[in-house]
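With one protein chain withheld, the remaining protein chains of the complex are depicted in position.
Our next item is subunit A:
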Amino acid sequence: MPDIVKITDLRKAYADGFEALKGVSLNIREGEILALLGPNGAGKTTLISTVCGITTGTGGSVTVGGFDTVTEYRGARSMIGLVPQEINLEPFEKVISTVRFSRGLFGKPKDDAAIEKILRQLSLWDKKDSQIRALSGGMKRRVLIAKALAHEPRVLFLDEPTAGVDVELRRDMWNIVADLKASGVTIILTTHYIEEAEAIADRIGVIAHGELLLVEDKDKLMSRMGKKQLVVQLTQPIDAIPASLASDALTLSGDGHALIYSYDTRAERTGITKLLSDVAAAGLVLSDLETSQSSLEDIFVDLVKEDAA
């Protein structure tokens, strides 16, 4: 897929000298879901705000659909929809009027059929004449998405779309994102929730201290950086790892009931067969075997720790 958003050496420094973005370069492919992960203050929202025109960058460039966001801002912004982190809506407006307003603001002529389609897609059609203040938090988030989609953008930025929402609504939001992707919209979302990125993203970007630490396909990232562990449960606890198992680089669990073996799935030999033979030879009796793989969260924590170090 061609790149629809190209961010080149984007910088943002404030008057007090604080650098929120330190030369971020990132290309986003058309039709993908890119999740930007990062701790608080990493620069995720600044990056989105700068691309969307809310914040002015102090260096670098951004193009959306080939349009420079500064010199050809009309073309670039017409292609972008933004769902902010905060629920910023006029409380006394009706759902349908605020969505119509958003469409008009982006220069699109009135089209009730298009608005109806969006509201139905987001299960808001029944609430179209309700005042925003009468809606639940989840419905308000849907209204924000409807407003962002009102001008039929090709790129949608979702800034922490599920921050502070319950599990059911979060999964509901993931389904909406999946539907949007299926309709051809490119989605960039920032999130604190690793499981969210793991569940819906095609690619993962990790940002910390204003720098993009990596961008990689989710599956490749997890396979490259993911560690796998084999936990050997013992019928009887032991005080220390037998000397005959010293070469297997094992760790003993706190209660002495399990031996933990870390291995690389991509290695030619995992060493599992040898380990099991060594364990049997050492006279230990197994009660169970269990394997686990490190999650994206573990990978993320490792990356951010490395960056801080």
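Assume contacts are C-beta pairs under 8 Å (C-beta built on N, C-alpha and C of every residue); 3 or more make two chains touch, one makes a residue touch a chain; residues count from 1.
Just so it is clear, contacts and distances are computed from a predicted model.
> Name the omitted chain as UniProt records it, choosing among "Cytochrome ubiquinol oxidase subunit I", "Transport permease protein", "Anti-sigma regulatory factor" or "L-lactate dehydrogenase complex protein LldG".
"Transport permease protein"
> Which listed residue (A:Gly38, A:Gly65, A:Pro84 or A:Gly205) would be found touching the missing chain in the intact complex?
A:Pro84
> Among A:Asn40, A:Thr56 or A:Gln236, which one is in touch with the chain left out?
Residue touching the chain left out of view: A:Thr56.
> Among A:Thr8, A:Asn27, A:Ser61 or A:Ser97, which residue is in touch with the absent chain?
Touches the omitted chain: A:Ser97.
> Which listed residue (A:Phe106, A:Tyr261 or A:Phe300) would be found touching the missing chain in the intact complex?
Answer from the full complex: A:Phe106 touches the omitted chain.
> Which subunit A residues would touch the chain omitted from the figure, given the whole complex?
Subunit A touches the missing chain through residues 14, 49, 52-56, 73-78, 80, 82, 84, 86, 88-92, 97, 100-109, 147.
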